[in-house]
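Here the complex is missing one protein chain, while the rest keep their positions.
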Amino acid sequence: MIGINQFFTIAESAALIADKQLSPSELLDYFLHRIEKFESRLNTFITVMVDAARQHAKQAETEIMAGNYKGPLHGIPISLKDIIAYADYPMTNGSRIDPEFVPTTHATVTQKLIDAGAVIVGKAHLHEFAFRGPHPYYGWTRNPWNMDRVPGGSSSGSGSAVQAAFVLGSIGTDTGGSIRNPASFCGVTGLKPTYGRVSRNGVSPLSWSLDHVGPLTRTCEDAAILLQAIAGYDPKDESSYQQSQFDLQSFNKLESLQGKKLGVPSNYFYDNLAPDVEFAVSEALKEMERMGAEIIPIELEGMEELRIAHRIILNSEAYAFHQQNLEEKPEGYGPGLRLAFEMGQYYSAASYVQAQRLRTLMRDRFKEIFAKVDVLVTPTNPTVAKLIQEHENDNVLFSTSFTALANFLGLPALSIPCGFSGEGMPVGLQIMGRPFAEGEVLSIGHCYQAQSDWHKRLPNEEIWIA
Amino acid sequence: MNKMDAQLLKNITVALNGRTLYPELETSLSLYAQELQIVMQTWKGISKLLPADLEPAPVFASEK
Partner (left out) sequence: MNKQLADMSIQELAPKIENKEISPVELVEACLQRIEETEGDLNAYISILGDQAREQARQSETEIVNGFYRGTLHGIPFAAKDLYATKGIKTTAGSKIFQDFVPDYDSTTVTRLIDAGAILVGKNNTHEFASGGTNENEHFGPARNPWNPQMIPGGSSGGSAAAVASSSAVFSLGTDTGGSIRMPAALCGIVGIKATYGRVSRKGVFPLSWSLDHAGPLTKSVWDAATVLSVLAGYDPMDPTSSDEPVPDYASALESGGDRPLAGLRIGWCQAYYFDNLDPEVKLLIDQAMLVLSDLGADIREVKIPYLEQMVQVHSFISAAEMYAIHAQNFSTRSEDFGSNIRPRIETGKEIPAGAYLETQRLRQNYQEVWSNVYQEIDLLVAPTTAIPAFQVGAESITLNGQEVNPRDLGILGRTAPSNFNGYPAISVPCGYTTAGLPVGLQIQGTPFEESLVFQAAYAYEMATAWLSKKVPLVNLNRNERIEKKQEVIPMVKTEKQNLDVLLPILAELSKSLPADAEPAAFFTPKKVSMSSKLVELIR
């Protein structure tokens, strides 16, 4: 028997499964065992679908034994953020607004994963409606590196579960950084694809024009494998792009960064960084330079306006969607979310339109920037994960964001681990690329991961047991 | 521009939505007002940036 361990990746597992050296049921049992042992403290799931998962693993096993191997996700256990529909299982959105809601059809991403043979283990915990923080009813998901710290959100259960090795990957959503933040805080890899790449059909909206669906995994290679399965045109999503298939060939596992032009903003993204973050990121940049990359300083204009415009759009769209519930049954929302959502009623339509116009303007500006550089490299967050207590006392509705830019412009953006703070918390490095250049972004990330072991470091499991 | 204050926001909620904010949120109105003041100021700045023929982003058509 193969010694399964927490370091396992989708790519490694898939190779063994394809070779029939590892059975999907065995693999699932390993993860279910870990979930049973640690979940009660880490709180990464809202629903664990033990029976369905077992059945799917069994089915995968039968198919593979019969010679019908479907590809690298066949028999791979993953979780879905509980804002993504899985038919016949409750979808809570992490809220008490309609917690008994049971969708009758799968979201398009869910269906694609099932078609690829993935074994869906459960519905991951999240910040309520993918914003602000968790509903008190469900409590905090814990950061596997430190139980007193936030896991990052809103795809909190996804980031934490991947780091804790409860699943090999998870599908999250990202409207202002909700895949990349937990990836960064939990020390895993998270990819927000290009707007239009992955269907949003069957995913509860937070903000239609900013929402993205994407993977959280251990490695860039695993993210590429998941992206290939979930990408593609979907007529049920108005924003879906016709040529949105992701060609795994475009992820070419670079061995050097020779000739790559990395744009490094000389302002905004490097202002007021926590010293540990600044150190880790600058070390990472040096490492990438050693690997052949050319660092090109970039001056960015209008970032503060962009942040405000992002906020206006997000809050206005969220308010339009939630207005009726805010009026009729507000008690279903957690107090923090309600506070944030109610703000949306005060923005004017003209400010919303203006914000959408700013998108056009910035899109043109960034076209010019991407004529000079291949990717932009920044820290994912200005700090490492904060204490939960500190987060709860924080009364600011919106804080500085390094991640909103990619949502505002629809650019693909990756977060990978690039070091640790003095307190032992992971630091994330963000790599943003041109529209539909996920292959290039992931290749650069892969090259860095081939030369570093930050993503392979594991937290101490003992702290997960009370 | 009128300075945003809690009372003004309270009035807006009544005028636009025909309701009041729930009591537990009323204490947050001054926080909203502060936030909104920043947003509105920035928004005026944004307005100045935009040339007349600039259209809103084609949000539901992905960039080609």
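Labels A and B are assigned to the chains in the order they are written; within every chain, residues are numbered from 1.
Definition applied: contacts are C-beta pairs under 8 Å (C-beta built on N, C-alpha and C of every residue); 3 or more make two chains touch, one makes a residue touch a chain.
Just so it is clear, the model here is predicted, and its values are computed rather than measured.
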Checklist outcome for this item: Out of A:Ala15, A:Val102 or A:Ala350, the sole contact with the unshown chain comes from A:Ala350
Item to check | Sole residue of A:Thr47, A:Asn181, A:Ser209 or A:Ser415 that reaches the chain not shown, by the stated touch rule | outcome: A:Ser209
Checklist outcome for this item: Hidden partner sits against subunit A at residues 201, 205, 208-209, 238, 312, 316-317, 319-321, 323-324, 344-354, 356-357, 360
Next on the checklist: In the complete complex, the non-displayed chain touches which residues of subunit B?
Outcome noted: 15-18, 44, 47-48, 50, 52-53, 55-61
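To be clear about the criterion, only the chains that are shown with their structure count from here on.
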Item to check | Footprint of subunit A on subunit B - complex, ascending | outcome: 9, 12-13, 16-17, 19, 21-22, 24-25, 28, 31-32, 35-36, 38-40, 42-43, 45-47, 49-50, 54-57, 59-64
Item to check | subunit A residues within the subunit B interface of the complex | outcome: 194-197, 208-209, 238-241, 244, 302, 304-305, 308-309, 311-312, 323, 327, 330, 335, 338-339, 342-343, 345-347, 351, 353-361, 363, 395, 397-398, 410, 435
